[in-house]
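A single protein chain has been omitted from the complex, and every remaining protein chain is retained in its original position.
This part shows chain A:
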Amino acid sequence: MSTGEAPKQIGSLSFGLMDPEEYREMSATKVITADTYDDDGFPIDMGLMDPRLGVIDPGLECKTCGQHSGSCNGHFGHIELAAPVIHVGFQKLIRRLLRGTCRECSRLLLTEDEADEFRDRLDKTRSLGEDLGDVTKAAIRRARKASNCPHCGEKQYDIQHEKPTTYYEVQDVLSAEYSERIAAAMEGRPVGDEEEGEVDREPMGPTDLAEETGIDTSRIQDILSGEFRPTKEDREALEKALDVDLTEEDMNKLMPSDIRDWFEDIPDYDIETLGIDAEKSRPEWIILTVLPVPPVTARPSITLDNGQRSEDDLTHKLVDIIRINQRFMENREAGAPQLIIEDLWELLQYHVTTFMDNEISGTPPARHRSGRPLKTLSQRLKGKEGRFRGSLSGKRVNFSARTVISPDPTLSLNEVGVPDRVASEMTQTMNVNARNLQDARRYVANGPETHPGANYVRRPDGRRLKVTEKNCEELAEKVDPGWEVSRHLIDGDIVIFNRQPSLHRMSIMAHEVVVMPYKTFRLNTVVCPPYNADFDGDEMNMHALQNEEARAEARVLMRVQEQILSPRFGENIIGAIQDHISGMYLLTHDNPRFNETQALDLLRATSVDGLPEPDGTDEDGLEYWTGRSVFSELLPEDLNMEFEGTLGEPVVIEDGQLVEGTIAEDEVGEFGGEIVDTITKVYGNTRSRVFINEVATLAMRSIMHFGISVSIDDESVDSEAEDRIQEAIDNAYERVQELIETYEAGELESLPGRTTDETLEMKIMQTLGRARDSAGDIADERLDEDNPAVVMARSGARASMLNLTQMSACVGQQAVRGERINRGYEDRTLSHYKKDDLSADAHGFVESSYRQGLNPQEFFFHAMGGREGLVDTAVRTSKSGYLQRRLINALSELESQYDGTVRDTSDTVVQFEFGEDGTSTTQVAHDEENPIDVDDIAARVMNAEFTDETERESFLKGDTLQTNLSEHQDTWRTGASSPEVESDD
């Protein structure tokens, strides 16, 4: 980067067409030979690989700028086309211009007043920033109506466009059978298509005719004999005198050269009425006379393994163009017949057309020898992998890594475990100064292979040196203030971590590095929900930040703890998950007692380093602590809360003590766990991070203390319950049968707006749904409170009671498209059933439970339902992906301003106050009307229960929450960074 040049910054981009002269001027060479390389493998002069067009082979020198490949961007060349050709991209514009301008004087076919009107409209639309297309199209439509030019009076003809590049003028020309027609008219006979008696014509002799038209009698004779074609004036005179139409419609093909001549005469003023910038884009420039040849660097050829060169698609296309161009010129010089010239012209047009765009409808695409359509200019720009979306909007970066992720509960949620080999590859730049000189030298001395080492150094003179195993000791001594050292990632560095699909901003968060052995990225399980990650083989990306501003921003704004609250619903998205929740449930539900050793063991991984007063003593006189008081140790001391918990029972926290209630999903869970949410909003993100980390570790200890496992037996119910379940299902079968019978007797009353068929289906579905529910209820009664599956379902850790029902009682009705299964064979679902059997089991009711196992028909129906789910997911991801892309594209420029308005980047106000009240969606939960309890504040002010002025002050002004810079701040500062694994516990 330090080439001494000022960084180039683009201020604005101006678009326009290029003058052919400009093409010639910027061209490095004219290209006349269709060949690329000679037999020795050297580029041919004035060929398509001319070294003046830039170089791609390493070692060669560009003949235009003298630079080598890599630094030379390449230079354009040009081809002088033998005849003008049309630029396909502008086919519609050409048609419009031909229709809207005079064929004779090329003026716009509008009167001055009309033109002024359209110019005014154009200015207005432009100032409103709206689409100009509507106005210009209206102008053309108006101009097209004129049958004669308002300026020169010339008659105008209709223009027909044969896609893509042929234009015809529909003209009235003298009919081929003019002599017959005149003769017929003179005799008073009907002419051409006229029917007898339709036209009333007096017979007229040649002399009378000559007199009336003013044409010589001899000339009239000549005309009648077909020896002389009447001139335009004569024809009109004859037509008038004889009241006869001597013309017929003819398509006169407009050659590109004609069009070019036509356009050249259009005055600038008229062009601007059509919304075209005459300064930048003259219309004749859309008819190409010179074709720019892209630099070699834009169409590099590749050398295959066998030494053969394979040329780029663009080069192939250019070869075609040059060949035809050459042939065209030769033929023309040799004076070839017009027909052959026109054919060649068309061929040239085809090649130039496909060079620009190879997906024009109506034109067969140019193909590679293998039959694959060529990827020409338009195809390079278009679409997801095109230049715009693929290369310009999406960029590849250095300093990034990707590998499989795995869980590590010992890490803080802010951290990420980085494999040592990744850490040694990705570097951070240290600006060496007196204070970090020792560190810098140590890193360099370690070399590139040993972990906290360095890969490169840069001397103050700008020279970059690679640190190797051999020179590291030597280099380390030379390192002095003013040097730059690219050192390995070490513990405490900030990196960006991401999992695709990046659907929301929590998909990219900043983590602190903890260097670890082995090959996977490690993360705390509580950050799985925001990333939507699991460990079944997911991979994630890491990016090392390369400047101080980026690192500061990442640390302050992007760190995981700053993202605990989701802007979507304003509650915490990070919290306890799965086993954490089961663990907390086991710890607090029955409020079990623990002796000192057990209590300390539970809390050993947290920052709590002492037990509170025991809750009491047991029969043996031993002190005990309850689960709730152990949990309470994690809570902020002055926390007061009361709300309805997961189990529908109240949860009460008084002064940081859990007095009543069970801690489960709605308390500390991932999406809106009340306690986590409150702590984050009241005590700040740092306190919340500590709380979540400690809840997770405590829960893990707790679940290890109690133990949890699930087996098939846990889902089985006794035979009595099984009988009752069977009875419930049999009852349902009976009721279904009754329904079918009423239906078949034609007595079923249909619901309003439904047919009887639909009514029957709905009623059967209802009955069977209820049957499954009651079967589930029976099974539910039999499953113990401490059944591990029940614990998980109740606490909200995983699974639901429905899943339990399906496992132990009855799987229930399988549905496709929200209906019972109705497809398969004619009038039946499977050949196992009779035709038109409406019964439950013939339409996908699965009576068995998963534990019992499904019979073959049931299994098949179940697979049908399952398949629908899979298809649904596949369709959904693509649809919602596109929806999200459109939403982001439409809204991405909106930003809130200091004055509270929401504006886009061109300063258009979209909202005067965001969300009508200017509150942040992270701070205010989606269902909260007013998060500020004015009454409570007033009460506290009135009671004035402040111990001192500072407390009062902090109450009034609100706590300024400290930004915690790093979890490892202290250890890191003292230089105690060691490759050893450290955790914050």
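In this section, a contact is a pair of C-beta atoms (placed from the backbone, for glycine too) under 8 Å apart; a residue touches a chain by one contact, two chains touch by 3 or more; residues count from 1.
The definition used in the following text is that contacts and distances are computed from a predicted model.
Colleague: Mind telling me which option in "YIP1 family protein", "DNA-directed RNA polymerase subunit Rpo1C", "Archaeal glutamate synthase [NADPH]" or "CARDB domain-containing protein" is what UniProt lists for the chain we can't see?
Modeller: "DNA-directed RNA polymerase subunit Rpo1C"
Colleague: Touching the hidden chain in the complete assembly: which of A:F569, A:F643, A:F706 or A:F860 does that?
Modeller: The missing chain is touched by A:F569.
Colleague: Which residue, A:R369, A:R396, A:K470 or A:R817, contacts the hidden chain when the whole complex is considered?
Modeller: Result: among the candidates, A:R817 touches the missing chain.
Colleague: Given the contact definition stated above, which residue among A:E21, A:D38, A:E130 or A:D757 touches the chain not shown here?
Modeller: A:E130
Colleague: Can you list, in ascending order, the chain A residues touching the missing chain?
Modeller: 9-17, 89-90, 93, 129-133, 275-277, 279-281, 286, 357, 378, 381-383, 386, 388-389, 392-393, 503-505, 548-549, 552-553, 557, 567-571, 671-672, 751-754, 762, 817-818, 872, 875-877, 879-880, 883-884, 886-898, 900, 902, 904-906, 908, 910-911, 914-921, 923-924, 926-927, 930-932, 934-935, 937-942, 955-958
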